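Have a look at this one.
Apart from one protein chain that is not included, each protein chain of the complex appears where it belongs.
We just call them A, B, C, D, E, F and G in the order they show up, numbering each chain from 1.
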Amino acid sequence: MTIKLWKGNEAIAEAAVRAGADAYFGYPITPQTELLEYLSSRMPALGRVFLQAESEIGAIHMVYGAASAGKRAFTTSSSPGISLMQEGLSYIAASEVPCVLVDIMRGGPGLGNIQPSQADYFQMTRSAGHGDYHPLVLAPATVQEAVDLMSISFDLAFLYRHLVVLLADGILGQMMEPVEMPPLRTLEDQMPGWALTGAVGRPPRNITSLYLGAEQLEGLNLRLQAKLAQIAAYEQRWESYRTDDAEQLIVAFGTVGRIARSAVDQAREQGQRVGLFRPISLWPFPAQPLAQLSRHVDSILVVEMNAGQMREDVERIVGGPVHFLGRMGGMIPTPEEIVEALPMKPKAQVHRNGSNGAAPVKRIKERSYAPSA
Amino acid sequence: MTIKLWKGNEAIAEAAVRAGADAYFGYPITPQTELLEYLSSRMPALGRVFLQAESEIGAIHMVYGAASAGKRAFTTSSSPGISLMQEGLSYIAASEVPCVLVDIMRGGPGLGNIQPSQADYFQMTRSAGHGDYHPLVLAPATVQEAVDLMSISFDLAFLYRHLVVLLADGILGQMMEPVEMPPLRTLEDQMPGWALTGAVGRPPRNITSLYLGAEQLEGLNLRLQAKLAQIAAYEQRWESYRTDDAEQLIVAFGTVGRIARSAVDQAREQGQRVGLFRPISLWPFPAQPLAQLSRHVDSILVVEMNAGQMREDVERIVGGPVHFLGRMGGMIPTPEEIVEALPMKPKAQVHRNGSNGAAPVKRIKERSYAPSA
Amino acid sequence: MPPVLERPIENQTNNGSPVLEPVYCFPDSLRDVHTHYCPGCTHGTIHRLVAEVIDELGIRERTLMVAPVGCAVFAYEYFNLDSCEAAHGRAPAMATGLKRVLPDQIVFTYQGDGDLASIGTNEIIHAAARGEKITVIFVNNAVYGMTGGQMAPTSLPGQVTSSSPAGRNPAIQGHPIHIPEMLAGMPGVAYAVRRSVHSVAEIRKTKKAIRQAFQTQLDGLGLSIVEILSSCPTNWRMDPAGALDFIRDQMVPVFPLGDFKVIG
Amino acid sequence: MPPVLERPIENQTNNGSPVLEPVYCFPDSLRDVHTHYCPGCTHGTIHRLVAEVIDELGIRERTLMVAPVGCAVFAYEYFNLDSCEAAHGRAPAMATGLKRVLPDQIVFTYQGDGDLASIGTNEIIHAAARGEKITVIFVNNAVYGMTGGQMAPTSLPGQVTSSSPAGRNPAIQGHPIHIPEMLAGMPGVAYAVRRSVHSVAEIRKTKKAIRQAFQTQLDGLGLSIVEILSSCPTNWRMDPAGALDFIRDQMVPVFPLGDFKVIG
Amino acid sequence: MQTSIVIAGFGGQGVLFAGQLLAHAALDARKHVTWIPSYGPEMRGGTAHCTVIISDRPVGSPLARHPEIVLAMNQPSAVKYAPLIGLGGLLVVNTSLAEIPATRPDVRLIPVAANEVAEAAGDLRLANVVLLGALLATRPILPAPVVEKALERYLPERHRHLLDANRAAFRAGYASQDEQTRLAA
Amino acid sequence: MQTSIVIAGFGGQGVLFAGQLLAHAALDARKHVTWIPSYGPEMRGGTAHCTVIISDRPVGSPLARHPEIVLAMNQPSAVKYAPLIGLGGLLVVNTSLAEIPATRPDVRLIPVAANEVAEAAGDLRLANVVLLGALLATRPILPAPVVEKALERYLPERHRHLLDANRAAFRAGYASQDEQTRLAA
Amino acid sequence: MIRGTVVIDRERCKGCGLCVGVCPHQLLQMESGYNARGYHPVQLADSAGQCTGCGVCAVICPDVVFSVYREGRVKR
Partner (left out) sequence: MIRGTVVIDRERCKGCGLCVGVCPHQLLQMESGYNARGYHPVQLADSAGQCTGCGVCAVICPDVVFSVYREGRVKR
């Protein structure tokens, strides 16, 4: 197999194609537009469905429709567009229709900007929209990992009949990295037993999220919760890096996860025993492995490109407040900045590059409940 | 002042009118429609603006517009409609335009049903939409409290130039209770210094959520976070009931909070030392008082009409797992059920009403991370 | 001439009278369940017409329905078809998704006026602009029936509803919206008509139009839509017969019946 | 005759020549800042026309603008007016909110074709149906300019864009959508026209239309909308002059210029 | 002291109003009180019910899974609620439209031919008030005069002309049980 | 070993392609590599830049606040990036369009009249490749032949006819520094 | 005149009365009794055998209550 340079957005698109995507519906929004543009020629070339929708709301409901027919359907967007999909996502989850969503996050709130961000963590891990459920949320740190996760996302979606979200940010969407692409999968046209195909010689099938009776709707919810418990049991993904002897633990996901990796290396060079815990599945959050690791370290530093959203999960799991470094609005933490934010300072003062007159870094760094309370 | 029976939805509407609401824009959805219907005659009668929008998206952006003119503007909806407003809410928060939203929650996910629910806890407390912010979320337990909170909501919204959410459920919207209404406030027409009124003899004003530069957008976010920290410092509201000598603590909000109050009384009658902590502001969550209380009790039971959304906050704040009782889809926990879910059993077996052949109660009751991990 | 089923289901002897043949039976495309519609509500009538057409065209096993949010929210339980339930207003988008991946199936939406002409206007207009080969059964009863009779964009000037207690005032709340007229101008739309179910004669014409709408889809010509003026005795606070008169006397003048576009 | 400002701003002596009077100056209603528009992009032209009209009507201090999401997203920084920035497509709803609470102010939206004719179709149609007394400047450049030239509902048949690489195929992606024609049928709409800025003569006609649109609002007659065919040299991959020719030769035949409704 | 009352019947039988009347009266009697209807589409054409809770202290749940008192105005309501009544509870049943259901021995059963009594009092539609009268005669959860007063104060404008008929119906209902109670005593 | 390179200039000067070329070459040389552009509306008519990171181990941040190497193709880029260059870094500046900026003593400055050199090599638009040549002559972060090979392999189809000109421009850029380096030596 | 008859699905009827108004021979009337859902269902009062099987009752009925039968072969 060959390794080629791929732009993140295009690599994700191609990975979806190779994973057997039958239909794509989307709406342009920076920084994910290349996904849509790439698919606008690639899907028709393979005789598959590509359709630019009139809006994100249109797109998610087209996906809902195509997925109801048992097809591998997906859409992609970025933060404001994802907000518009919240109702549709809730319907999809409640109807137990499998589908895949890619969110290439950008700066918010509001129109914000088009720079990278991780501020959809809450929006995606805490039930997209109303009601009780969590999408299965996967957060790659490299283009290769994005491709690998995209490759299994439809399988996961169909296995659990659930919504699978690939959560990345503008950096991952826009950057190029070497990628080994999986081969194009040819899927037999096997219609799942719940799909709408026309009621030929069988009773009709309905796909709905309406359960008028409270007991019926509680029944659906108990079924969903049971499914989520299963997903939580089987689908936790994470990476630990140099944690074996770590005294200080950094927790970071996605792009920040890879930056933190550099920070770990830098800190190690300076003699600090630092490790990295990088959740890959954000829901289910890899709670047990983190809880276990947390017992062996002296301090935990969560780093995010948001105001501390994953931090809340980490605090809940480790049972107390943690240190936090957050950059927002498209500002990207540097490895140096992360090292500097580590609570325990190295004994020896170490020379460090990169302090030549740059403006002082604004950041949130704290150790209390207050703003996240 | 007179006390009268009021239906929750109508009482909230009247309270908004008396608090000086200038403009209402809304879209029908059960179980909050009476709010809209009531205002459709009440607002025009006072020469104020009532407009039925074409959708919830239209409604929230009309509110955005009217609020940008410095007016007291609000809308109301229920869970699926709230999902549709997520993008607009994020814009409003980012633009720092004050506005008030009432969410009379119903069963989800998806179309679900129209029965009461508390499953918008995440959607409302964890940044409505994309980006880093939290609305100020107030959760009344009685119609009187709903009226009292509605009465201050515009003031809070204007004080902080922020989004204030009154979060209730179908029960509170539909029930009648005695209410003492505050008087009709007459507000001088004082235009705030940021409002769009026409640039008469002053430089133009812009209301925007666009900050193209990463530093600028981080600047906005730091300003928002500082404001949220202030709100967290000043706007925590809660009620403690019979907690002085409590060995077991129930934590519940809104309608479940009032039901839990009965459960506390019942358990006390059975000799159990039980107390209730009822957060009234869900964001900011009254973390300190709960943390303090938690140190004096043997066990904590969180009860919600959802799968355990507030539970995550409680676990984070008390630093470990708690007991949980959740009903969903419109099922309403009874005091008896809550008492039964209390982890410590009373020593003496106590006679209890209400077990005459009713179907066994389905519920989520657990003590582990699994499904919420 | 009464509507005649293509295939008489059974012959039977009735009280010793001569052999009687069924001329009117329960359609295959409906399920024999009780509907939740109010007495006299013409949603039921329209359900039957659609089912009869599907039966007559012999397409039951390849027809997919997208139900709306509105009083017809349970339509998927009443039709004997594969079907799904869209979010409020989004049925045309969901139908687009279905039809694009199953181009040989027949896909139709069944939508109310709040659903299609208010929250979901964007979805119907763009399905029409794209020329989606779907059929739209658009039931206009001039109110939000399901939520208790609030004003709809189709409510008549002066109409008192639970959210226009002083009567709809066009100067404040605007004029009723005319969907087939609006869509007829689009090349992607092949069939756009308005009918009513306020009398036996009109019901028969409506059935013909529904049939032609499905035929339009079978012929792959573009989007077909039949707006049907329908009654809501409950929210109009009328008896069922009075409600039909209201359609005839009040609604038809505002929503003229007719063909706005017929291709093929 | 060149457009003439009502009030000559200054007299000045230019290189010893006789007294010259200004006939064309920088409008008060624009701010003297650099815009981010591409060279030759006619968004700038349209900005100027709107500003001149506001100046000439003397309504700068009571005019509120709602900017869109699109290349004109920064319009609020370019106009010397109180203004705000709506979410993508929602400008008519935001304008409704503003106008309803400030009925004496002049409220206008400035929107692109992706904004108004795609994601925001619902908002414009219902603002029109309600007869909101707002003015809509609708800039149709047949692409999503801001995001890099994807197909819009207004893209021409055959037009190659970054999301219709084989050219827009009406059989798959539908035909272009005609907004003023669609709105003209609504009683709430008082003025609905299409203009272009591809030549000096058309620019002058466009200015007159913009003026009449604002006058319509001043007269309280209903919603006024001017669709303006505009260039996007960058995404069309043309030089600015070629882009104007493209409007004339390719766009105008698909989007005929004209008055679709004029009341008052 | 806390009493929960469910009033159930067909839509149109005035069950919601009967409950509101009780709630108003309870408030007038300076009690804590809640009223909550069944709501939503299932109301349509089907059955309706409401729950009233009257108490000496703030009311917790406004709903009662096992109400102490049930007023069943039709057959489906009688069938549905009879088994749910709380220990030692009371079932008032409109025998004009319902058969007397089987009840547990601890439940007191009050059959009233409410439609007939109402018709006699002037209007068939007053069966709801008849049942209220019968209830208060049996269990004085509120003083009857307070309820009569509430009738005067809260009868909606459009039914004002029926005030006397309402009062008569209430008294007839009350009298029916008064008598029976006396007979039973 | 890790090297971060920023290439900046006007839109249309080919800064993104120059970066991609470097990235392709780095991959061909079996290095870890990332490339990331500036993106979004500010590209329009204004300046564009991209960052390439070439490393012996997996790349953490694909961005560098203080890049070791900057190729500034125009004046604004030179002004913006000169002060940001990392300690001991390198600034290659296109003196055809930019004045030589003031730099810190630790920064090595390579002025190249790239437009002129490119024009001489056959096409003004090849200034980007000229600068790359100059860079590789100065700091051999990759072997020059690998970059030339990459040029062959990754030049987009529509520019194929310019392959020879590209190669010539690259060599001219390389030669310019080769010579200067020799002179400086 | 063609002779015919109708079969009424008593439990489906919601007693809306629409059919009563359209039968050309006034053969339909409401029962005084209730069906299981609490409606007065319609009944055929055709002792004279006047029903022609014209089917307009079936056309107007929103609840598919009627099956209509006619003497002789079905016309196509």
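Here, a residue touches a chain if its C-beta (ideal position, glycine included) is under 8 Å from a C-beta of that chain, and two chains touch if they have at least 3 such contacts.
Since the structure is predicted, the reported quantities are computational estimates derived from the model, not experimental observations.
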item: Touching the absent chain when the full complex is considered, from D:Thr35, D:Thr63 or D:Asn80; value: D:Thr35
item: Full-complex contact with the absent chain, from D:Leu102, D:Ile134, D:Met186 or D:Ile203; value: D:Ile203
item: Interface with the unshown chain - residue positions in chain D; value: 1-4, 8, 12, 14-15, 17-27, 30, 34-35, 37-45, 48, 199-200, 203-204, 233, 239-241, 244
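The rule we apply is simple: only the chains that are shown with their structure count from here on.
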item: Path length in steps (a step moves to a chain that is touched) from chain D to chain E; value: 2
item: Chain pair with the greatest number of C-beta contact pairs; value: A-B
item: Label of the chain whose CA centroid is most distant from the centroid of chain E; value: F
item: Euclidean distance of C-alpha centroids - chain B vs chain G, Å; value: 54
item: Separation of chain A from chain G, taking each centre as the mean of its C-alpha atoms, in whole Å; value: 61
item: Inter-chain centre distance, chain E versus chain F - centres from mean C-alpha coordinates, in Å; value: 87
item: Sequence positions of chain B contacting 2 or more other chains; value: 30, 51, 54-55, 80, 87, 91, 95, 110-111, 113-115, 208-210, 212, 332
item: Where chain E touches two or more other chains at once, by residue number; value: 40-42, 45
